[in-house]
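Sharing a structure with you now.
All protein chains but one are shown at their positions in the complex.
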Amino acid sequence: MYSKTIQKLIDLFSKFPTVGPRTASRFVFYLLRLPKEEVEKLTASISELKNNIKICKSCFNPFDPSPISGQGDELCQICSNPSRDKSLLCIVSNETDLTTIEKTKKYQGLYFILGGTVSALKKTDLEKLRIKELEITIKNRPEIQEIILALNANTEGEATALYLERFLKPFNKKITRLGRGLPVGAELEYADEETLKAAFEGRK
Amino acid sequence: MYSKTIQKLIDLFSKFPTVGPRTASRFVFYLLRLPKEEVEKLTASISELKNNIKICKSCFNPFDPSPISGQGDELCQICSNPSRDKSLLCIVSNETDLTTIEKTKKYQGLYFILGGTVSALKKTDLEKLRIKELEITIKNRPEIQEIILALNANTEGEATALYLERFLKPFNKKITRLGRGLPVGAELEYADEETLKAAFEGRK
Amino acid sequence: MYSKTIQKLIDLFSKFPTVGPRTASRFVFYLLRLPKEEVEKLTASISELKNNIKICKSCFNPFDPSPISGQGDELCQICSNPSRDKSLLCIVSNETDLTTIEKTKKYQGLYFILGGTVSALKKTDLEKLRIKELEITIKNRPEIQEIILALNANTEGEATALYLERFLKPFNKKITRLGRGLPVGAELEYADEETLKAAFEGRK
Partner (left out) sequence: MYSKTIQKLIDLFSKFPTVGPRTASRFVFYLLRLPKEEVEKLTASISELKNNIKICKSCFNPFDPSPISGQGDELCQICSNPSRDKSLLCIVSNETDLTTIEKTKKYQGLYFILGGTVSALKKTDLEKLRIKELEITIKNRPEIQEIILALNANTEGEATALYLERFLKPFNKKITRLGRGLPVGAELEYADEETLKAAFEGRK
């Protein structure tokens, strides 16, 4: 239906998370309407992202290396912040989850981005996760006292948490999971049984 | 639009919870199509409800008095069950919440149905709640050790919990609220800040 | 979970259209809270419905017979209204659809309530419809010039319309269906292909 050049870009945008062909075509028409210099700003910004951004050696969070501090080349702003609590390591599945937790300003420890979750304990899924890197991190940092598994409360998150608990057992650290219960705004009548059970167990 | 007899019944059904005029009219047409004996079964069943059902003197849950046991006239099946834990009193706002909790089979204590929630601490709202009855219950039952406020996690539930905590303070009982956190199935990315904070606090 | 008398009424309410067990239980608790005289008003109103309401001999719409006019015993207010256009007969599947059309004040002809739709042309489905009565109506009223099939635009409505078109063919009347096209508020981008085709065909 669309001409070749347009279709090629629609196909590339369709691979973006949450984007289907209809939205992808709206992106293309948006770019076609955009002034040439705005489009160049976008492509430059995308190239810059790949060239400038470094991945933190410690938590694997992407970051802008600070041009001033020499340390900036290795560690992200969180990992190089001396006031963070180094006895806590929070394992998250991706960068967005890290940002979501940071926004609450509640957690003051460090992070480790696992790079995904596993749907079942399939070997191919596990190979995509940073399991080896996690092992090295924990071995190299004896100051870690508690490892928090901050994973989704769905099937994939559960499977991953289970796998990690087994994997982390030999390191003899305290391992915790995020609390379950009623979320803000929830009505008891519509709570599922598991959540309600957790809410009774976690009452205080 | 509708004839008088039909409109009168539509108006009565429209007062039912969650029912609007459109649904109410579908109820009326449903009754019109129903055989006469089915409709009589319904009206008989409604009358029976008002005549047979008693309200439990202890928890205010409606129940069928058992024709055998003499005790059946005063207390519901839960309150008269000797194996329930009498040291726990769970305050719920209505009958549906009690049933929702019973279905989890997790809680083994007794209940008290408050009869509603308060949106703000308005005097008129408070008068609709069974505050006086709650006071008597707690005074008469020194075996109560923990009072669980099992209220909705929304603004009304919070306001009611706050009011009850203040009201119950002089009785020197342990007062708890249901645990907050991620509900089953929740994705961290979409959790609101308050829920996420609670999930971190309640980690285990 | 619920006591016998309550469960019996929940089961009866659960048969109401759009009502599931959860809503049915809310109905029962609503009735339990209602003053006795309000509940009696409801049961009286339901009984009155079955006793008072007549079904129009012509269109099968339920109506209150007028105590004054002698004619009131046979025909509803629409069918006995001399200013309605007797050359038009609009076939609808149920009473609610008739009311929905009347509210537009656009249509001035008469109606015929079919009593349902057929999902496929199953014999058992067809037996529930007033096909025989429709045949008599059309034979007895030579003044009918156009028969409008005002059925849902879904699969069941289509199947029923198809069946009726075939059934009505021998009567040599003009047979029409409601127009297809974009509904008010629709955006072209989200219109399905069939609707868009109809909108092009029906352009004016």
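Chains here go by letter, A, B and C, matching the order in which they are written, and residues are numbered from 1 within each.
Everything that follows uses one rule, which is that a contact is a pair of C-beta atoms (placed from the backbone, for glycine too) under 8 Å apart; a residue touches a chain by one contact, two chains touch by 3 or more.
Source: prediction; values computed, not measured.
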Contact set of the excluded chain (shown chains only): A, C
Candidates C:Ile46, C:Cys59 or C:Val92 - the one touching the absent chain: C:Val92
Residue touching the undisplayed chain, where the options are A:Thr99, A:Asn140 or A:Thr155: A:Thr99
Absent-chain contact - pick from C:Pro35, C:Pro142, C:Pro170 or C:Gly185: C:Gly185
On chain A, residues whose C-beta touches the chain left out of the figure: 1-6, 8-9, 12, 16-18, 22-23, 25-32, 36, 39-43, 45-50, 52-53, 55, 62-64, 77, 94-96, 99, 102-103
Hidden partner interface residues of chain C, rising order: 92-93, 96-97, 100-101, 103-104, 106-107, 148, 150-154, 157, 176-189, 191-204
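We adopt the following convention: only the chains that are shown with their structure count from here on.
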Distance between the centres, which are taken as Cα means, of chain C and chain A, whole angstrom: 54
Chain A and chain B, separation of their C-alpha mean positions in angstrom: 40
Sites on chain C at which at least two other chains make contact: 22
